[in-house]
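Pasting a structure below so you can have a look.
Omission of a single protein chain aside, the complex is shown with its protein chains in their original locations.
So that you can tell them apart, the chains are marked A, B and C in the order they are listed, and the count of residues begins at 1 in each.
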Amino acid sequence: MDKRRLEAFSDGVFAIVITLLVLELRLPAVTYDALGRSLLQLLPAISAYALSFLLIGMYWVYHHHAYTFIDGVDGVLLWLNIVFLLLISFMPFPTMLLGRYPGQTLPVVFYGCNLLLANLHGLAMLLYLKHAPQLASRRLTPVLFRRQVTVYIVVNSLYLANIGLAFLLPRVAMTIFAAMAVYLMVRSAMVMGIGTCVPSEPLVHAGESSVAPPRSGPHVLVSE
Amino acid sequence: MDKRRLEAFSDGVFAIVITLLVLELRLPAVTYDALGRSLLQLLPAISAYALSFLLIGMYWVYHHHAYTFIDGVDGVLLWLNIVFLLLISFMPFPTMLLGRYPGQTLPVVFYGCNLLLANLHGLAMLLYLKHAPQLASRRLTPVLFRRQVTVYIVVNSLYLANIGLAFLLPRVAMTIFAAMAVYLMVRSAMVMGIGTCVPSEPLVHAGESSVAPPRSGPHVLVSE
Amino acid sequence: MDKRRLEAFSDGVFAIVITLLVLELRLPAVTYDALGRSLLQLLPAISAYALSFLLIGMYWVYHHHAYTFIDGVDGVLLWLNIVFLLLISFMPFPTMLLGRYPGQTLPVVFYGCNLLLANLHGLAMLLYLKHAPQLASRRLTPVLFRRQVTVYIVVNSLYLANIGLAFLLPRVAMTIFAAMAVYLMVRSAMVMGIGTCVPSEPLVHAGESSVAPPRSGPHVLVSE
Partner (left out) sequence: MDKRRLEAFSDGVFAIVITLLVLELRLPAVTYDALGRSLLQLLPAISAYALSFLLIGMYWVYHHHAYTFIDGVDGVLLWLNIVFLLLISFMPFPTMLLGRYPGQTLPVVFYGCNLLLANLHGLAMLLYLKHAPQLASRRLTPVLFRRQVTVYIVVNSLYLANIGLAFLLPRVAMTIFAAMAVYLMVRSAMVMGIGTCVPSEPLVHAGESSVAPPRSGPHVLVSE
């Protein structure tokens, strides 16, 4: 499987699910007089729509970023990716729950679990690259590897804590999810660079070529 | 983020939302005898479908055109683009409102706000390029920049005035939106060229190369 | 607008609408005991689904074929193409009608009109190329042009006659539409070549290069 074909397929799934979200915005058949109130009642659903749209957009940016660490795709990375796409494609369902039952525990828990599982993909991919370093790009230096693993563990721990919080204070937990989303979006924009055309590649050590190296040659990840 | 990948992703979202629109054409479960009348009652929905289809097609052409002004994508342009796609992906919802409540104020206002917000993207992008000229193409000359900004301000002002008009005369406002759409389509065809294969690039000064210049070199936009 | 980008966008719309069709297969909420009969009652809808799927597949092949006659896309061809995609994207609606009201006149008329209008696109494109020959490929020789126009006029006349027939004998007209679809599919397979890898290009005169010529040089279409 060519890495580029897997990326094109994933981009397709991202583009479709992000666009399908709107179909879950169902307006009950009301008379025009009641339309204003119906639209107001749809506000939580529209907010959930916007949040999921931006989150899936963020996962798309993140996915693109993650694949700059990879030179080749094997059967395991392929299926890790398909399971990741399953979790992303599932998001319209908890998004619909959030819109229908605003401020309730179960939808927030469901939504949080979906985010958590989708997020675990990045961690699983990194850990697998540790065992199959010949698939990793030289850009994934040991320093960068540790930093990335740390970020994933911190974010996932926050997600987990927040899921717990949803049992007590669902509205607060939901607000924290939204705040985390905004933070991760801003962060993704900063990783992409502000005002510069630097492609979304991880920081590399000075003197290291930014061009993708051939697969031969020692991989820094294992030589650590 | 490669500019081409962002364009491919955006093209995907455009193609999906333009095709999803048809799913909002819901026919009530009637007997065959009542089908003719049901189809007639669906006429406003079918008109709204066609209008939104052509408008999204027009935004697709416009998006393609706008990205000829850009040489590189940074984190801000990326997220401006994702928010733009959110507004385009949302269009099936107000389109459905238009079809269900023809001739009423609220759907026209909703539809107009959606168009207005989507249109603001182009303005935001241009203004950001003013602050990050290193991302802009040399084709975006100061003259062209001013002309483009003027067009956006005029169109957005008309949209805004028309939204106001919808509170008084919703049918007239809707007709004006449709007329503006037709005008913008004809204009986009003329920008593309009639009878010529000129690619959809802005007019450039004589002697300027039509090939995308490398990112280095002085940018005309800032040297103004 | 790059010709290739327009083709990629059109391919996207074809792929989406062909896949969306299945969403119109709605099974009423029945108990398991009644499922068998419900599925039997869905048979017309499933047949209509399969017919539309194959017809849209055929239009995709035809669209690909038609664009081998074109070297460049101008504003008129672009909008002709967008209107064509509108008509293709609309097909799930009459397909749903066919499935819901099998053997009735109105759905067959609706379906036939959709096919007829979609088919007119090819004719309109050819006639426009006559007026803008600088956009046409040299492969579109005067002989080929006349043959293509003749095929379109014959097929569209049959469609029109068949729509008329639907007012008297809807089931017969529907059978003729299906038979025409099968014939057009077989024909498209033969144009593509059987057992040979000949790309889907029109027959060219002996000695003429099969490689797309540059846009300069005399165009055979006008020199007639």
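List of remarks:
Throughout what follows, contacts are C-beta pairs under 8 Å (C-beta built on N, C-alpha and C of every residue); 3 or more make two chains touch, one makes a residue touch a chain.
Here the structure is a predicted model, which is why all the values come from computation and not from measurement.
The chain we do not see here touches A, C in the full complex.
Among the residues A:23, A:39, A:113 or A:180, only A:23 touches the chain that is left out of the figure. Summary of contacts with the chain left out: across A:35, A:66 or A:97, the touching residue is A:97. Only one residue in the set C:54, C:123 or C:149 touches the chain that does not appear here, and it is C:54.
The hidden chain makes contact, of the residues A:135, A:166 or A:189, with A:135.
Listed here are the chain C residues that touch the chain not shown: 8, 11-12, 14-16, 18-23, 25, 27, 32, 35-36, 39, 49-50, 53-54, 57, 60-61, 64, 185, 188-200.
By the touch criterion stated above, the residues of chain A touching the omitted chain are 1-2, 5, 8-9, 12-13, 16-17, 20, 23, 71-76, 78-79, 82-83, 85-86, 89-90, 92-93, 96-97, 100-101, 104, 106, 110, 131-132, 134-135, 215.
Methods note: only the chains that are shown with their structure count from here on.
Work out the mean CA point of chain A and of chain B, and you get 27 Å between them. Distance from the chain A centre to the chain C centre is 39 Å, each centre being the mean of its Cα atoms. Annotation for chain A: residues touching 2 or more other chains are 16.
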